[in-house]
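Left out: one protein chain. Kept in place: all the others.
Right, chain A next:
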Amino acid sequence: MAGTFSSINTALTALRYQQVALDIASTNVANVGTDGYVRRRVVGETLGAASGPALWARSNDTASGVQTSRVDRMTDALLDVRVRRERGRQAYLDMRALSMARVETGLAEPGDNGVANALGKFRAALGDAGNAPGSDAARSQVLAAANTLVDAINLQATHVNDEISDQQAHLDAGVTEINTLVKNLAETNRTISAAKAGGSDTTTLMDARDAIALRLATLTGAKATEGADGLMSVTLDGKELVTGFDSATLKATAGPPATTFELDPDATGATVTLTNAGVGGDLGATAELLDNDLPQYLADLAVVAQDLADHVNAQHNAGYDAAGNAGGDLFSYTAGDVLATLKVQITDPNELALSEVPGGGKDGNNAAALSKSVDVDDSYQRLVNGFGSKVNSAKQLADNQQALTKQVDNAREQLAGVSLDEETVNMVSAQRAYEAAARVMSTIDQVLDTLINRMAV
């Protein structure tokens, strides 16, 4: 049989529980816009009677009250893993598309400042000089156009090289950030473990840990899993980045020609080399850009520049200058480093070999042949076209991935996001329940009043 005051106690547990429910609702409302916040839900449980007070004894107690069993974080480990994976892929594709689009803008094609236009101008200047080989102005024009052409090629190479050094800086900054994040994650693991042992609430710490794991996945495509012991471990290319309370140190050497990632698991200096294909995310894209995309463009541009110089020089050597001497080289470069060393060798317009006969003939026929020898348009167009297609496909891939990332993000938001309507409903029902519990208390109070003050008076 229930004691006289047990109902008051039951009402008290209800007041306490609804207080917690209101607390949780207000926390959820407060964090509706917080990044990485996972909505909480309070889970109550009925305070039951003792199921078996003693052998052969029986209890008449009915259930008596409610208590807060736990506060749930509305999250799903599987969904989190998917979000991290897709975000890593998205970061990889975005970085690649963004960087290549920057380089593409630097190509200045199609436009008046591009190499294609400079090639055309050079050819036109040669043609005009061929019509007037005796004119100093026409000859100077050829030299000016040749210099413009070299400048246009150099400018493109400079833009690509700038992007390379930007990416190298990005790699260094990324590695520094990763090493800090990895340390923080191991530290958070330790704090969570301690808090759990002490019985404190760990939901906020877990939010922080998930945010770190997501950032790590975005930067490197690292995989994070929560073990049975509640500790999160992170692996990169199958090698352990964080295990329990321990973290490894990531080291990177920027390319070109080859970017390498190494892990130092125990700060001894002995490192494990990672394969680049195993590193994704932001840094994976940076490595790909540094090793392949950007140097490849420079190498192809160097081939175009060298072909241009070789073909024009060969024809120039076959001609004779204004004084009737055999022509030398018009362009000069150092083999192996064409882009940095390409320049116009001739400074005196009269040294341009525009004639095909020795002895100072003014036929200008070699100028026409020279203008024909500028035949790198096709290979240059192929280069620009190829790069344009690459940028196009990188953008397309990033857009496609965006749809997938959005879908996974949405799925996670469905589960973890705060709905204001829902919280309002929770709040109102907690409020009503609180009021009801208070009414229970005052009713019992009246009952007791009847019992104590009105009976046997």
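One rule holds in what follows: contacts are C-beta pairs under 8 Å (C-beta built on N, C-alpha and C of every residue); 3 or more make two chains touch, one makes a residue touch a chain; residues count from 1.
The definition used in the following text is that contacts and distances are computed from a predicted model.
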Protein name, per the UniProt record, of whichever chain is missing from view ("NADH-quinone oxidoreductase subunit J", "Peptide/nickel transport system permease protein", "Nucleoside ABC transporter membrane protein" or "Flagellin"): "Flagellin"
Touching the absent chain when the full complex is considered, from A:180, A:424 or A:450: A:424
Residue touching the undisplayed chain, where the options are A:410, A:429 or A:446: A:410
Touching residues on chain A - with respect to the absent chain: 32-33, 101, 104-105, 107, 109-110, 116-117, 119-120, 123-124, 127-128, 130-132, 134, 324, 355-365, 368, 371, 377, 381-382, 384-389, 391-392, 395, 406-407, 409-411, 413-415, 417-421, 424-425, 428
